[in-house]
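A single protein chain has been omitted from the complex, and every remaining protein chain is retained in its original position.
The chains carry the letters A, B, C, D and E, assigned in the order they are written, with residues numbered from 1 in each.
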Amino acid sequence: MTQWNIQNIVSELQQARNEWRTKQKSLKDFGGRELPSKEEISKIMNDLCGILFPMRLGPHDLRQQSENFYIAHTLEKTLHALLEQVKLNLTYDDKSKKHHQSKEMIEDLAQRVVNDFAERLPTLRRVLDSDVIAAYEGDPAARSVDEVLLCYPGIFAITYHRIAHEFYTKDLPLLARLIAELAHSKTGIDIHPGAQIDQGFFIDHGTGVVIGETCVIGKNVRIYQAVTLGAKRFEVDDTGRLQKEYARHPIVEDNVVIYAGATILGRITIGEGAVIGGNVWITQSVPANSAVLQSSATKSQV
Amino acid sequence: MTQWNIQNIVSELQQARNEWRTKQKSLKDFGGRELPSKEEISKIMNDLCGILFPMRLGPHDLRQQSENFYIAHTLEKTLHALLEQVKLNLTYDDKSKKHHQSKEMIEDLAQRVVNDFAERLPTLRRVLDSDVIAAYEGDPAARSVDEVLLCYPGIFAITYHRIAHEFYTKDLPLLARLIAELAHSKTGIDIHPGAQIDQGFFIDHGTGVVIGETCVIGKNVRIYQAVTLGAKRFEVDDTGRLQKEYARHPIVEDNVVIYAGATILGRITIGEGAVIGGNVWITQSVPANSAVLQSSATKSQV
Amino acid sequence: MTQWNIQNIVSELQQARNEWRTKQKSLKDFGGRELPSKEEISKIMNDLCGILFPMRLGPHDLRQQSENFYIAHTLEKTLHALLEQVKLNLTYDDKSKKHHQSKEMIEDLAQRVVNDFAERLPTLRRVLDSDVIAAYEGDPAARSVDEVLLCYPGIFAITYHRIAHEFYTKDLPLLARLIAELAHSKTGIDIHPGAQIDQGFFIDHGTGVVIGETCVIGKNVRIYQAVTLGAKRFEVDDTGRLQKEYARHPIVEDNVVIYAGATILGRITIGEGAVIGGNVWITQSVPANSAVLQSSATKSQV
Amino acid sequence: MTQWNIQNIVSELQQARNEWRTKQKSLKDFGGRELPSKEEISKIMNDLCGILFPMRLGPHDLRQQSENFYIAHTLEKTLHALLEQVKLNLTYDDKSKKHHQSKEMIEDLAQRVVNDFAERLPTLRRVLDSDVIAAYEGDPAARSVDEVLLCYPGIFAITYHRIAHEFYTKDLPLLARLIAELAHSKTGIDIHPGAQIDQGFFIDHGTGVVIGETCVIGKNVRIYQAVTLGAKRFEVDDTGRLQKEYARHPIVEDNVVIYAGATILGRITIGEGAVIGGNVWITQSVPANSAVLQSSATKSQV
Amino acid sequence: MTQWNIQNIVSELQQARNEWRTKQKSLKDFGGRELPSKEEISKIMNDLCGILFPMRLGPHDLRQQSENFYIAHTLEKTLHALLEQVKLNLTYDDKSKKHHQSKEMIEDLAQRVVNDFAERLPTLRRVLDSDVIAAYEGDPAARSVDEVLLCYPGIFAITYHRIAHEFYTKDLPLLARLIAELAHSKTGIDIHPGAQIDQGFFIDHGTGVVIGETCVIGKNVRIYQAVTLGAKRFEVDDTGRLQKEYARHPIVEDNVVIYAGATILGRITIGEGAVIGGNVWITQSVPANSAVLQSSATKSQV
Partner (left out) sequence: MTQWNIQNIVSELQQARNEWRTKQKSLKDFGGRELPSKEEISKIMNDLCGILFPMRLGPHDLRQQSENFYIAHTLEKTLHALLEQVKLNLTYDDKSKKHHQSKEMIEDLAQRVVNDFAERLPTLRRVLDSDVIAAYEGDPAARSVDEVLLCYPGIFAITYHRIAHEFYTKDLPLLARLIAELAHSKTGIDIHPGAQIDQGFFIDHGTGVVIGETCVIGKNVRIYQAVTLGAKRFEVDDTGRLQKEYARHPIVEDNVVIYAGATILGRITIGEGAVIGGNVWITQSVPANSAVLQSSATKSQV
């Protein structure tokens, strides 16, 4: 029995790849898979969570008296692992953009990036503490800060986002995006790593939340499931191609609350202390301390 | 090359933790991580699913003639594993609330809780059977009850919910919440373990569904994706703090159907047999057998 | 200490199963769990992704010069594993429908199905390439086609869908559905394997998207999160039972864009080049090149 | 850089295999690796040890009150796994010997073999109990029967041997040999599965012990490390080929003790109650109750 | 098809266990498997090796600058894991001997044992360093101390022995024996944990070496494969039972060399600096600085 014609399928797949590579002008000198690895980044993120919250997210058999031993050892190991991923990201960028930097230049840059990131960790912990408190105080169902830290998808998402954003600002968008998608897949919350989010941020339930790349979010903002902070429309250049990297998402000022399903589009400003009702659709700025609510017109009884 | 200053970062992280712990008055005598473990609970839930539906969710090499052997062995093992998690939850609560119960009292209580839970399993199986039938009969795309049990995220979510709710009613909210979030992460369906849901419940597609803590749902209710059964607003006490644990979510009576994206808020009642159309926004009670539909006002053609 | 009464619980669970089986007339001669295995299918899907995109989704240590070796070996192994799952699906169907086909007939059929599938792989690769380009060109935040392939949940979902759809058209709905739910759980995108989707399809963000079984989607369609392409109402037969397998979902023609949260229900047609605004609710056909936008009535300022 | 010439090496390896296969007349219709699997057999052996000694070699979390549940479930699963390996062994033999038995005949035979084996388990347990007692009573360093069962390589080896011997007597020499080599690799004790060993057998230390295929060993025999019970010389047939399967190893009667390093060769008899001293070399029968000791001639002081 | 009669086999196995338990007067109140765990001890031993030789036997990605972090974290974790095993051993002993010590007494004792052991680690490291040097200097084939540490089974065996001996002297023979058998299985070297061995000890090749419980070995002793340091005969008490725990194995003084296959039996003394030739058989003391060689009588040429 001959079964399937493997050789034939392999050849046709090769031809399909060749067509693609010709079209995409894939660089010939990419020997191996020179891209950051999702699995590696997933492990690094787990370890970083343990480093930030050792007694809650660290290893199960950890004791408080050896927190520092655990952190020191894990940190050293994790920064080395991170260094590898940063180098892969930088090398990939370098080849894509044909900058032809030397291996040493890339190593130096990677070293600096990881060093800067490591020094930001204590600050990140403090900001995340403010997020935990915001969640505890903002949800009537929350019974303890530990429950929040262990169970709330919103806390998971903002932890990953704050780390991803560090790499976004260090010009490592691929690494940042991979981290963001790990959280998106697990929580259904899609925060672009470019979004700037101040302290005390809380997303409740979270599934379906989308926060765009150029969003700016102030202190103590609270958001519910299925909220979109998106772009209104995409600008195109003269050739009809999408323009990238311009401010196209909302600014949300301090103490704003946005209820479930609200859609806020474009570079508009939701003023300090405003309350946005559920399911509303907003494409223009909203003044401070105002409330935008769902009109009653959306239902009719039969 | 000195690379990164581990010792320094470790110290600063410790300082951040100390600040947090002082603020939170974390108990000094918490030696280890005395919290239920997500990984353990995940394994327990897998085993409970196998115990409830051995030929569909049990081990792949199981044969019908040895179902009972498998169930007896797995049940005994799983109840012991569960007992450990229940004790962790009770000890944590005891320390948090400074009740200073003796170890024996906690063990006795845990033993009773697990025993009661175990005796509920046959009843749970029967209720879940009613859910499977509801799904099969409610979805034109469903081809067999086996497909429903194997593939439908709504069945996964309600199975986890019915188990989580058992622990919620036994005053183990942390354990209950951890179970609920396992299902939320996997299905995008967020049912608070406090919700009371009667038999024959079916959620189709499910992503984005949110069902609040004090919801009461009758028999044979059908719900579609992105439905919210939420609180209208949160009550605060004199000091401005959120009040917790009062009835603030809808009552949904028997035979109600709620289409995708509907938002139903507050302690209102959706009367028996009512049909709630997609995307509508409801904050007042709806009489039995009525239909609330999307008005045509939400679209305008240009 | 007697602890729990295992024997008793086991008996009661058995009684519950017996009631169910009597009601469902479960076939007595099902010796083992003759159903496709989620875990096996998950491994097969991983390998198929590696076969389709070896340097991006294949093993980390793969080098370009041995792509074909890797593909040939993995393909051969994966097709055999797939053959097993196809046989399980066919045997299950055969027993359910009491067709009493011989083992040889089922083997022959399975062999043909897998063979046909294998020969479709190069075509699938080309169509998926068109999807990757659509994503890259349709999202201002996308920086490279590699980022799209590695990170975008929409690409993950359409890859799984295109494979699932192959099995749906080969009359293996259970296998198809299992594949679809793997993607649904990971991405929050729920595409029924029956949906017919042409090339250049892009879903951005994706959480909450639902695409029904009889949808027909043209070339270069772009869809955002929480879009529903659903059925308006379910038809019942004379006995009140739901009718299954008739065309009940929308037709979306080429070059349509559908923004976040739009709900499109029933066997209507969205004409070529139409733009459907966010959150709108559509139950009637829309002409080509028109735009349907959210009316301003949905918000009122207080 | 071309690195290594994979294609060339692959071709040359193929040529080497072809030469071998031509010489060995390997059957062309061997599609896959139709041989029992070492890994599978290793798992089966682990489970059988747990079935025989549940509270000592079974799973760590087993409790005495659920021994029978565990055994029943594990036994059913293990016998099915064993059935697969037996079928592989029988099919291999059938093809090698070109008997062309039908698949059904092989299945029937496998079923009978496994059934017979299963019914022998209680007897095996009783015999192994006699071995444990022999070890405890025969070693001054042994502190408890539990230490013997958990730690003694001699007990491990005899447990594996008694199981292997069951399959040897059922004409499954390959399966039997694979079991024997698992024990040989772990303990350094090489007992051919053909050896007949009565109850109360104890090997102390064990490394280097070799017991040949046609050995017959009585009750309560004790053996120390590096003892050989071997063949004196191999008989050849007229063509100079080794003759296989004739009695060529010693008979050791009840209550014999053989000290470390003794070599006993050929079809001779060591009479009941005899003591064989360390390092001696014996090629002729030894009468009952006699002692054969190392002569003083083997050392000379300088 | 009924296949095998599981229920029957289970009953007969239970009967066999009952007979054994009655005979052994197994304590009824042994609820679970209250014995140290081979798997746990194996992990603990791996970690202890890493703690003792971090850059050679520690984790692969360890760097010298974080040795102390790694050691501190691993030590804390490992001592807790060890504490559990020590408690299991002590509880088992307590039940076996019906001492009825309180749980607190056992915990205190375990704590003290582990503490004493931990403080011995730096001394153990220094002694093991002397063993590494002895191996390097004693084997012409050794090319570096790293090769010795990484590859030599004799070094593996003595490392395990020195740790096992610590527990033997702390009256934990079961734990000690389990450690010894891990090394025996891996190296073929069987050193009873009771043996007292001074620094600079080297075993070359090692397979088949047996060193008895009451051996006393001086400084810088070198031993080759298959050497036995055993008991000559076992003393029995008036009832004919073996006497245990009396000095019955050789004393080997400083600087002795014992070549392959030599057998030295009984409480005799091999004087300082003596050389024992290969394969010789010794049952009487040997003076210092003498040489005992194989007589020529053991061979005869034909």
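Remarks
Throughout what follows, a contact is a pair of C-beta atoms (placed from the backbone, for glycine too) under 8 Å apart; a residue touches a chain by one contact, two chains touch by 3 or more.
Note that the structure is a prediction, hence the values are computed from the model and not measured.
The missing chain, though absent from the view, touches A, C, D, E when the full complex is examined. Contact with the chain that does not appear here is found for just one residue of E:Arg21, E:Arg56 or E:Lys219, E:Arg56. Across D:Ile163, D:Val210 or D:Val256, the single residue that touches the chain missing here is D:Val210. When the missing chain is restored to the complex, the residue among C:Asn46, C:Ser66, C:Ser185 or C:Thr269 that touches it is C:Ser66.
The chain not displayed touches chain E at residues 51-52, 54-56, 58, 60-65, 67-68, 71-72, 75-76, 79, 111, 114-115, 118-119, 121-122, 125-126, 129, 137-147, 150-153, 186-188, 205-208, 225-226, 260-261, 278-279, 294, 297-302.
Against the chain not shown here, chain C presents residues 59, 61-63, 65-66, 69-70, 72-74, 76-77, 80-81.
Chain A residues in contact with the hidden partner, per the touch definition given at the top, are 3, 6, 65-66, 69.
The working rule: only the chains that are shown with their structure count from here on.
Listing every chain that touches chain A and chain D alike gives B, C, E.
A count of C-beta contacts for the chain pairs C-D and D-E puts D-E on top.
Between chain B and chain D the centroid-to-centroid distance comes to 53 Å (mean Cα coordinates, whole Å). Residue positions of chain E touching 2 or more other chains, listed in rising order: 3, 6, 65-66, 69.
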